[in-house]
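Yeah, one chain of the complex is gone here, protein chain that is, but the others are all in their spots.
What follows is subunit A.
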Amino acid sequence: MPYTLTRAEDSVTAQTRYPLGESRRVEDDPMKQQVHRSVFTGKLEEVLHSAVNWGRKNSLWPYNFGLSCCYVEMTTAFTSPHDIARFGAEVIRASPRQADFMVIAGTCFIKMAPVIQQLYDQMLEPKWVISMGSCANSGGMYDIYSVVQGVDKFLPVDVYVPGCPPRPEAFLQGLQLLQDAIQEERRPLSWVVGDQGVYRAEMPSQRQMHRDRRIQATELRTPDSL
């Protein structure tokens, strides 16, 4: 499986652009070389990664951060009818330092971008970003002077959730996709073990995965009756 390797940057100059750090595509599983050293440590590492990732993905603490309309739908996912607690992500944190992932739920404004960057920087690793809604994904409807055309202009994004705003179910699906990605991730198990970098798995595109099924639809439900 191909991976994207990101590594924290030591030398940051004033002209460096966000997102900081090195990011490069790696074709081979980084564990392979180490796995081949010994069959026993290979298995053990696999089990350890799998267990740690399982723990991480099932206790994701979201950062209580919202920008606009999407945040209302995000909050809706936290309440009883949608019950995000089923996925272990209900422990909403008001401080970035306690949170595991940040949902950019809403429009990213030029005035707000430095604030978002500051809050992201205050979050501790491991951390992830879900971009929720068209505005955060690409600017969406708002190709206008005050709006950044997509939060990925300065933040690394893990999952994009389409919609304007996405339904709470769509947000929950995005969360599950993030969980799937976390399961495949390779992070150093300790600061002395292995390569000190984060290997993020390149997850399959949802559009390609569902394309065949989606184009099968030939008749849509009429809106004239319920």
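The rule is short, and it goes like this: a contact is a pair of C-beta atoms (placed from the backbone, for glycine too) under 8 Å apart; a residue touches a chain by one contact, two chains touch by 3 or more; residues count from 1.
FYI, contacts and distances are computed from a predicted model.
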item: Chain not present in the shown complex, as UniProt names it (candidates "NADH-quinone oxidoreductase subunit C/D", "Transglutaminase family protein", "NAD(P)-binding domain-containing protein" or "ABC transporter permease"); value: "NADH-quinone oxidoreductase subunit C/D"
item: Contact with the hidden chain (one of A:V26, A:M112, A:V157 or A:M203); value: A:M112
item: Absent-chain contact - pick from A:T6, A:T75 or A:Q183; value: A:T75
item: Contacts of subunit A with the absent chain, listed as residue ranges; value: 12-18, 20, 64-69, 71-73, 75-76, 79-81, 94, 107, 109-115, 117-119, 139, 141-149, 153-154, 164-165, 167, 223-226
